[in-house]
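In this view, the complex is presented without one of its protein chains, the others remaining in place.
The letters A, B and C name the chains in turn, as written, and every chain counts its residues from 1.
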Amino acid sequence: MISLTSPVETRAHRWPAGLKLGALCVVSTVLFVAGGIAANGIALAAVLALYAAPGPAFLRAGLRSLRVVLPFVVLLLGWHGLTGDLRQGVLITLRMVTLVALANLVTMTTPLQDLVALIHRLTAPLRRLGLRTGALEIAIPLVVRFTPVLVQRAETLAEAWRARSRRRPGWHLVLPLTLQAMDDADHVGEALRARGGALAPWEQE
Amino acid sequence: MPQIHDAERAATADFAIRLDDLGYEVADRPVLSGVTLHSSARRIGVVGRNGSGKSTLARLLAGLLAPTGGRIRINGQDLYRDRRAALDTVGILFQNPEHQIIFPRVSEEIAFGLRHQGLDKAQAAVRVQAVLAAFDKPHWHDAPISALSQGQKHLVCMMAVLAMRPKLLILDEPYAGLDIPTRRQLARHLHRADTRLLHISHEPADLEACDELFWLDRGRIVARGGPSELLPAFTAEMIRLGDLDDLADLAG
Amino acid sequence: MPQIHDAERAATADFAIRLDDLGYEVADRPVLSGVTLHSSARRIGVVGRNGSGKSTLARLLAGLLAPTGGRIRINGQDLYRDRRAALDTVGILFQNPEHQIIFPRVSEEIAFGLRHQGLDKAQAAVRVQAVLAAFDKPHWHDAPISALSQGQKHLVCMMAVLAMRPKLLILDEPYAGLDIPTRRQLARHLHRADTRLLHISHEPADLEACDELFWLDRGRIVARGGPSELLPAFTAEMIRLGDLDDLADLAG
């Protein structure tokens, strides 16, 4: 979900990452604490307008990435329909879709490096206390990198499975997936080391 | 339409690959387009530059991807739909061995496909031993694959596919990782063996033993012919391209 | 012991690789043993069969693994200990591009090492553009690496290492994935460039431009020499081995 990349360069790409994340934080907090159905509906419409602004290619990519929440929407509405609290269901669903869309938007338009630079600024006080934060600045982009890799790994494994079996792989893939993920971590660890991983260059600035 | 069906069957009485106006797109970008390829040659070669669509073609042929346009028939069958037929018909060696390996140990990896072809445990074990022995690697039986070198991993993948004895073997850059002795032994073995081959490479020298070749360029077939005509033309063009532009200076 | 220190420095005034009785074991199994190699040749080649220990040697040289015996000095430095020195001294191209790639986009992947060398964001961006332009791939800047073909991924890894302009470039089978035009351009570029090379391959033809070659067999150096002596001997031996045994019959 967070491997999102934008097909086109938008104006938002050049906005400061801190601003975008700050706005995301504020909006999500406000919607959580205070938003009703109306407020959430307006917020969703506003987010969709933001998606449409850079043009149809961007809108299509954005909507495609939103498809992952569709099962949740069905599930949430179904559950709350059954328990007779549809209003609550609509509210929760709206809020979820809005926040996912907004967070995706930030991710799509924010290069990972900007995010890391932001973390660096946010953790400046820690460094003044003498703590080393270099590892954190590397770990965050790595999580962002690993999440889609895990999903892709699962797809690659499933393809390897289908090439030699007519049955569906299902849970059989869990162990190989875990082992491969551990191997991936080793390789990434080595690749990091080869290019200066633990040195935390940003502390020189 | 039974007539068409009959005609089709007649045309494929001999083993044949038939691609008609095949197209494949990812995210609205065409990776392959208008690929029409009919062949019943025993060893078919596909040559082309990096990114020309060779691996994508291999996965389409093996029935692992669904074409976004046109159609594919191997021996008259749609292998994307009919996975049961696919298992006995094609075996594919992936370009990157790590994309193919599922299990932690060599014997498990080789036995996997065999079990799914319907062999029981004992039969599969016998076949695994036989393949390992044929490649002079019986001591690999319990070896953890992660502890093998890249070329050795490649060989394990090759053994796993060969053990299944498919009618058509799709090899995606099989020689890139293997050393000369292994390559030569394998080439002789493939030559003798009773399988049809579809051999993919960006290296013309690898494809000299093919009966019919296809040159893929930016997702289209741009030439077809025997190795003696097509390979020299391909090589000449590659050398021309390679000499054309120097890399701009990196010092800047 | 300052005398030794001085002697050492004198010996490495010119750039030199010095391996003394180097050994590397995994789980009590020797992968490399008694490797002694002194060279200050500009282009060093290492040739050997699959599993002979070439990639392990490359990773030891780059300071990514600690030797379990003996010692390694590159330009007088211990790169396993001194990672800061390592960054400017060696760059390594991994055999499998997927083991090297850290980031999702091409530009991030190339910029990463540069930032760690101390370039600021703007400088790194300029250098990324320059490398992409040099390889005629400016349109790859924002491309997601997962959507590239294997050969294209290999090229991205190569660009990422070259961009860092290390004094010594360790290339582990760099040509295995690249097509002929790219290979030729790259070879010319490397020839002109101001870096020392350590080129690893199982393919003798790749190593013809080297100044000094080492033949690795089962973890030991078995021969050393110029390309004109060593490569024919290596090739002959490989062909001999390849013709020696046929694969036992797989039909059984």
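Note that contacts are C-beta pairs under 8 Å (C-beta built on N, C-alpha and C of every residue); 3 or more make two chains touch, one makes a residue touch a chain.
Assume contacts and distances are computed from a predicted model.
The unshown chain of the complex is recorded in UniProt as "Biotin transporter", chosen from "Cytochrome (Ubi)quinol oxidase subunit III", "Biotin transporter", "Na+/H+ antiporter subunit D" or "Dihydroorotate dehydrogenase electron transfer subunit".
Residue-wise, the contact with the chain that is not shown comes from A:Ile138, picked out of A:Ala12, A:Leu94, A:Met108 or A:Ile138. The chain not shown here is touched by just one of B:Gly69, B:Pro104 or B:Gly225, and that residue is B:Pro104. Even with one chain removed from view, chain B keeps its contact list with that chain: residues 104-105, 144, 146. Residues 1-2, 21, 24-25, 27-29, 31-33, 68-69, 71-72, 75-76, 79, 83, 92, 96, 99-100, 103-104, 106-107, 135-136, 138-140, 142-147, 149-151, 174-175, 178-179, 181-182, 184-186, 188-190, 192-193, 197-198 are the ones on chain A that touch the missing chain.
The rule is short, and it goes like this: only the chains that are shown with their structure count from here on.
Once the centre of each chain is set as its mean CA position, chain A and chain C turn out to be 35 Å apart. Chain B and chain C have centres, each the mean of its CA atoms, that are 29 Å apart.
Among the residues of chain B, those touching two or more other chains are numbered 27, 98. Counting partner chains per residue, chain A shows two or more touched chains at no residue at all.
Across the complex, chain A is touched by residues 27, 59, 62, 64, 83-84, 86-87, 91-92, 94, 98-104, 112-113, 116, 146, 160, 164 of chain B.
Within the complex, the chain A residues that touch chain C are 3, 5, 9, 111-113, 117, 141-142, 144-145, 148, 152, 187-188, 190-199, 201-202, 204-205.
Against chain C, in their complex, chain B makes its touches with residues 26-27, 49-51, 55, 95-96, 98, 130-131, 133-136, 147-152, 154-155, 162-163, 165, 173, 176-186, 188-189, 193-194, 202-204, 235, 238-239, 241-252.
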